[in-house]
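All protein chains of the complex are present and in place, except for one that has been dropped.
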Amino acid sequence: MSRKLKTGVIGLGRIGQIHLSNLVHHMPNAEVIIASDLSTESHAFAHKLGVSQVTTDAYDVINHPDVEAVVICSPTPFHVPYTVAAAEQKKHVFCEKPLDVTIDAIQAAEKAVNENGVKLMLGFNRRFDANFSNVRHLVEAHKIGDPHILRITSRDPAPPPVEYLKVSGGIFLDMSIHDFDMARYIVGSEVKEVFVKGDALIHPEIKAFGDIDTAVIVLTFENGAIGVIDNSRKAVYGYDQRLEIFGSKGMAKAENNTTDTLIHFDSSGGHSSLPLHFFLERYETAYRVCLKSFIDCVLNDTPSPVDAHDGLMATAIGIAAMKSLTEGRIVRMDEVLELAQMS
Amino acid sequence: MSRKLKTGVIGLGRIGQIHLSNLVHHMPNAEVIIASDLSTESHAFAHKLGVSQVTTDAYDVINHPDVEAVVICSPTPFHVPYTVAAAEQKKHVFCEKPLDVTIDAIQAAEKAVNENGVKLMLGFNRRFDANFSNVRHLVEAHKIGDPHILRITSRDPAPPPVEYLKVSGGIFLDMSIHDFDMARYIVGSEVKEVFVKGDALIHPEIKAFGDIDTAVIVLTFENGAIGVIDNSRKAVYGYDQRLEIFGSKGMAKAENNTTDTLIHFDSSGGHSSLPLHFFLERYETAYRVCLKSFIDCVLNDTPSPVDAHDGLMATAIGIAAMKSLTEGRIVRMDEVLELAQMS
Amino acid sequence: MSRKLKTGVIGLGRIGQIHLSNLVHHMPNAEVIIASDLSTESHAFAHKLGVSQVTTDAYDVINHPDVEAVVICSPTPFHVPYTVAAAEQKKHVFCEKPLDVTIDAIQAAEKAVNENGVKLMLGFNRRFDANFSNVRHLVEAHKIGDPHILRITSRDPAPPPVEYLKVSGGIFLDMSIHDFDMARYIVGSEVKEVFVKGDALIHPEIKAFGDIDTAVIVLTFENGAIGVIDNSRKAVYGYDQRLEIFGSKGMAKAENNTTDTLIHFDSSGGHSSLPLHFFLERYETAYRVCLKSFIDCVLNDTPSPVDAHDGLMATAIGIAAMKSLTEGRIVRMDEVLELAQMS
Partner (left out) sequence: MSRKLKTGVIGLGRIGQIHLSNLVHHMPNAEVIIASDLSTESHAFAHKLGVSQVTTDAYDVINHPDVEAVVICSPTPFHVPYTVAAAEQKKHVFCEKPLDVTIDAIQAAEKAVNENGVKLMLGFNRRFDANFSNVRHLVEAHKIGDPHILRITSRDPAPPPVEYLKVSGGIFLDMSIHDFDMARYIVGSEVKEVFVKGDALIHPEIKAFGDIDTAVIVLTFENGAIGVIDNSRKAVYGYDQRLEIFGSKGMAKAENNTTDTLIHFDSSGGHSSLPLHFFLERYETAYRVCLKSFIDCVLNDTPSPVDAHDGLMATAIGIAAMKSLTEGRIVRMDEVLELAQMS
């Protein structure tokens, strides 16, 4: 009979609660030994789900002798320190995105993981959305031929508060990073160059601290494909997550999801429903499939489907994007990656 | 080089003008020798299109020595007399639907046409609409397998005036007759039984003269398929023309046509455009392809794609439908067809 | 703080397991005291979900002093006996459909429920599917105007084994009953007359025991609307669940759900994905919302959203449908309901 992976969860904020709940309800081959959160308020949530050990100290999770794998949902600055500590304790790591906002830190995590022979998987959950993964399967099956043009539309229903934006790391590392990972995943090739055109069209005040809310990002891939991402922090009609890949043998696109399939016709025309509200609704299943993939890769000792290199590249593209926006020019990924190597 | 079919047009009302205009502008292998209409007002229309001979007498068209084929667009009661007269003059006939509202008259026309060795084609233009003909092609290619269920939705944007309805022959022979022909065309089998449920939900006053404006018609076919037609005289969102055929190997459906492909999303949802207004817009191309098929079948001496038997069956189903509505029971087509044979 | 409804579950077959799992995982205001199933094999399922008391005797659930409400998922013949027994114990009842296949038995259950002042809700889960409930909301909000035509397409991906069909009670009570309930729900009016045309086009051998696998059902409603249901036991492209309501002010339709929103274009055309496989996938959320509505109606003491009368009417339409098929005529609901009253 299949054994159960013994896990510990660090961080019980919004995403941590999703992962904890999925572990308890939907992962028959996992069990939760212990969970941690600085705030004791969230401890009740874990207790209610039947998690008997709850702590305020993340290291209680990392060092727990029974824990085989940790699920890190803490704020970003703690991702690498916890990953390194867990790796040194020979624990496998599932970590929320981004792994870090600097390349050096990501490389430190990668090194710790490799040296300790544990698995690291990053929570790029959108790869596990059926719309997008099925597009990827068509590309892998050569149904699209050589990829020529990739288009990603990724728009949030409403921007976070300006206070949050100030500490968010900027639109590229906070929001577009998902799209950077998606671009690499769909095209199946590394990004070579980045060009960005962007502006603060929704909240002009955020330009004061160097951020924007509307962006068009052009990616050039090593296999020749050209990608375009368009981002907005505010689509009044709701969360908009679409993509399209065009190649020598055809095209595949994933349309947005809506709350229902209703169409209402009256004398003014046809009327259809709004998109699923936001990422919690849209990616509810993807979060589950994503975490399940982690547990499976640990139990079956298969490669992590989203590893440290994936985390490094997504962050590096984000850094290149910011550089392109600031300097108004094409930025080669070399520039960003070499700089990191020199440091 | 391909020769031109010499044609004459009888009746220059709305449909007659469409056919005349198509003959002049879009039929390179036809020419119009003469046109007739009781009202001299419509003569200017023909003159403007370059038709030099125009008359008030339909028999001037039928008897014209140069005319090889007549296009009959007169009121329904004249369809059979003109068809018979033209056949006796060895002229091929294209006639608007319905050929007649009685089976006897249709059989008389059929006899004249057969005895004189001329072709008769009925203007069931919808068969030549790309949506529907491509569904038929899938059925013919056995892509649907054995047909099990046929669904036709056919709704007009607005009812004609009550004065017209009084002399229309009733919804079945005036409006549903197109759907009866479509049902036979798509399924490729004869109708065996008819059952109707209907009501006057839009204009209750028309019940006084035995008519209805909302109908659900169940057809049983000899090959086992069951068909359902739903009709309404008034769809406030516009002309609605759809169908679906379901069988042992799959399903094919033709959706409605709209004025454009625009979708507008705002905070209340998605909004799309209205359907093409009415039959003139929706079947503009179908009218052309239909008439061209007639000219081709005459010039190439191939069978008429919509012959007297098709006209007879459409009318017979209409008569059966009225009988079913009145008597509240299933009516076998035998009852209607045998009755006719006895008369 | 909101209190929790104490429930017991009878029957741990496929549907029973869904309800039990939903109660444990997704109903914060319910708890499961005890569950029963004749087969001890399914007891492990309940134990795993943390249900401590499991029994082979349904009456242990019904009579359990802590249980306030029972969820009945046993085979159909036990629905009414358990409902009556539970009502007499002053327990509220959620019961799977159909309540029974005879009107007398349903009336007995209704009487017991009414006399004991408990609530009875039937598991017509499709009412709680977002596509359909949102269509209903449009009808309630008079966005469609007076309903004129209802169309329901309801096709299963594959028929059950012939052995099952022999004891299923026939297509109308086994499969179409959901559509009968849906028809009443969407139109918001009682059915007055039923007419059926059907055949065994998939498995001709089932005609031997009076069953069919392909049906077209015409319903006439007291408010004048006419409804059409088309059923098939086998749609090779998968589960097909659509409906459309057309009225004096417009039309609303709910399209089928697919596994993803992908569209792939190659030189042969566009290609989209299959529907969600079957009812477990399609109505996964609806099952949950349905059960939650029961718990809410008990805790808040509001009327049952699907009560004994709804169960009675769905079964009565099924009986009328069978009568219409057998006798080849329109059957008035009076005939079925009066017959029952007399018995």
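So that you can tell them apart, the chains are marked A, B and C in the order they are listed, and the count of residues begins at 1 in each.
Throughout what follows, contacts are C-beta pairs under 8 Å (C-beta built on N, C-alpha and C of every residue); 3 or more make two chains touch, one makes a residue touch a chain.
Keep in mind it's a predicted model, so treat the numbers as computed, not measured.
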| item | value |
| --- | --- |
| Sole contact to the chain not displayed, among A:4, A:26, A:43 or A:148 | A:148 |
| From C:88, C:190 or C:266, residue that would touch the chain that is not displayed | C:266 |
| Per the touch definition above, residue among A:49, A:226 or A:299 touching the missing chain | A:226 |
| Chain not shown: contacting residue from B:47, B:90, B:207 or B:253 | B:253 |
| Residue of B:25, B:90, B:111 or B:207 touching the missing chain in the full complex | B:25 |
| Positions on chain C where the hidden chain makes contact | 236-237, 258, 265-274 |
| Residues in chain A touching the chain absent from view | 145-146, 148-149, 151, 153, 155, 193, 195, 197-199, 201-202, 214-216, 218, 220, 224, 226, 228, 230, 232, 234-237, 240, 246, 248-251, 328-330 |
| Interface residues of chain B (partner: the chain not displayed) | 25, 50, 130-131, 134-135, 138, 143, 249-257, 259-267, 273 |
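Everything that follows uses one rule, which is that only the chains that are shown with their structure count from here on.
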| item | value |
| --- | --- |
| Closest chain to the centre of mass proxy, which here is the mean CA position | C |
| Farthest chain (mean CA position) relative to chain A | B |
| Cα-centroid distance, chain A relative to chain B, in whole angstrom | 58 |
| Cα-centroid distance, chain B relative to chain C, in whole angstrom | 42 |
| Per-residue multi-chain contacts in chain A, two or more chains | 263, 265-267, 273 |
